[in-house]
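Take a look at the structure set out below.
Only a single protein chain was left out; the remaining protein chains are all shown in position.
On to chain A.
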Amino acid sequence: MSIEIGIDIGGTFTDAVCRDEDGAFRLLKVPSTPDDPARAVGIALDRILPGAAAEVARFLHGTTVATNAILEGKAAKVGLITTAGFADVLELGRMTRASNYDLVFGPQTPVALVPAERRLEVAERIGPDGAVLTPLDEAGVAAAARALAGQGVQAVAIAFLFAFLNPAHERRAREVVEEVAPGLAISLSSEVDPAVREYERSCATVFDAALKPVLDAYLGRIEAMLASRGVPAPLQVMHSRGGLLGAAAARSRPIRLTLSGPSAAAIGAASVLREAGCPAGISIDIGGTSADIAVIEGGMPVLRGDGSVAGFPMRVPTADVLAIAAGGGSIAWLDAAGGLHVGPHSAGADPGPVCYGRGGTQPTVLDASVVLGLVDPARFAGGTLALDAAAAETAIRERIAGPLGLSVEAAAIAIHRITNAALTEAVRRMTIGRGSDPRALPLVPAGGGGGLHAAAIAEELGMTRLVLPVAPGVLAATGLLEAPLEHDASMGFFRAVESIPEEALRDAIAALTARCAAAMARDGVEADATEVSADASFIGQGHTLEVAIPAGSETPGADLRAGFIAAHRAAYGHTRDAPVRLVTLRVVQRARPRGAALIASGAAAGPAGERRAWLGGDFATAHIQRGLAPGESLSGPAILETVDSTLLVPPGWRLTATATHLLMERVAP
């Protein structure tokens, strides 16, 4: 019997799931330990290990360590070696500020990570065609390396202009640094992010270098933890693309871990959709302070290449997740003119909503949910926190209902409607805003709040199906089990595809494919899928579109050109027969896991009474149910209360359980 374990670190909880060969699973949540995240992993591991550590065939881990090191300024001391004249590119960034109307603001670039004295210049220059204009001053590199080592850096980033077209100078500089200052972590911009625009590339490179010592230490601890408990499975970690990497690959490119959290949840949603027979859908993960919306197409999360962490550009492929400030803790408030708003401010976990009874005074979405009968005050969070319904009602009466001349219930409904609208806008942006029709897509709610708002969002957008995971509260952990092992390699071009011989493109694709295959081999697997794609634009455009190129194509250039011209029409409604600029060429290889789907335990809990609740429209008497066995169904108005979430089934909706998921369908308008 072989088992698989996934452990995912979240902001509040560290979730663990253990699945055996036939899909039966156990899960648990332990409080995260932000001061030392590995501690919670150890606790979770000890509690979920079934006693037979030797049977663990796969151990998969999602970690926030890389992201937190950036957010909290705890990355390693790093220096930058760059082209003469350009040391301040990293400080000046793109010259913009995040907020248009603020008069007072701080630095918008990572100057604190790499202050001026650790940004050193060397003579060298490569031109926009990749030709060497000024040879590398190797003595200058050696002097810079010595100076940085003398300042006590643990890591060095090397980022030269146009290195994405010609990496020779960066590679030689690495050799020099290794000779002069052995033992330092080194990252090259031509390897971390081989694409045009020097600030974004340098930014990715310095963070990659600065995260290497942090990740190396952290992954080492997890590996030691596995070894000490006799777990034979190698450590694999989730990266931002939504795939898994072996620990060695993660150590060599830690920036790939920075946006992995939302990707794991999106992968979890993709696998639930797959069980339900849907290749595409929208997932919405609603927590206390924010909601994450992701798009799944072709069985995988849709990716983007321009994420950010702490406001710094992090140009690594990542699940294209839209995060908005809307959740159970979002505060309802009146402006000076009496206009009602909800969020973006949140009561957070402390003091939390008024009904927590921890000193919160401003009414929140959760307080409205209590007033509306949607959440049972005695059973919140599995009954671990008794909610004060009277306090919630008083806060809404005094702060919202009274001033607006509404009843408490009408005010609570208004708060819910506004929250639903904010969530709906976000889903709309990710669907209609991108030219896709949400009515054809299922919605996957997750997180503690997903089930409270999903039906309202679906009704507003004309969506008629919800697909729910069997364990919506630990979607990221279950996503780990479903994620493919994946490697990708890319090459920057930034010139007209018409000017590049087909043979050169074929060779480039072959070289990138070989790099992926070698990486797969190092993780001990063989790819079962290879994808070739390119980011392209018309000459002069700033935004690129990703275009797939058939693997094995004899004419990748012509395919790209035709594909781009069609993709441009699809995306923007117009196109033209003009030269197409190849910006980045990319190959991805993946190997899918072969585990069974999670199977619900199947114990029917039966009806648990009824309660007056607002499920949209008018108040109704809702049936309350605490579980649903496979094959059973439930018609609205009803509320399904499980340990980690609450699902509203409004009138006109019907919920059906299968072994692997719940399906909720609109049966009447």
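Miscellaneous remarks
Keep this in mind: a residue touches a chain if its C-beta (ideal position, glycine included) is under 8 Å from a C-beta of that chain, and two chains touch if they have at least 3 such contacts; residues count from 1.
Rule of thumb we're sticking to: contacts and distances are computed from a predicted model.
Set against the options "Hydantoinase B/oxoprolinase family protein", "MoxR-like ATPase", "Polar amino acid transport system permease protein" or "Phosphate-binding protein", the UniProt name belonging to the omitted chain is "Hydantoinase B/oxoprolinase family protein".
Within the full complex, the residue among A:R39, A:R229 or A:H341 touching the omitted chain is A:H341.
The omitted chain makes contact with just one of the residues A:L136, A:L184 or A:I418: A:I418. Between the chain not shown and the residues A:M1, A:L103, A:A378 or A:A668, the one that touches is A:L103. Listed for chain A, the residues touching the missing chain in the whole complex are 85-89, 91-92, 94-97, 99-108, 116, 127-128, 161-162, 196-199, 335-342, 404, 406, 413-415, 417-418, 421-422, 425, 428-429, 433, 494-495, 538, 540-543, 568, 571-574, 576.
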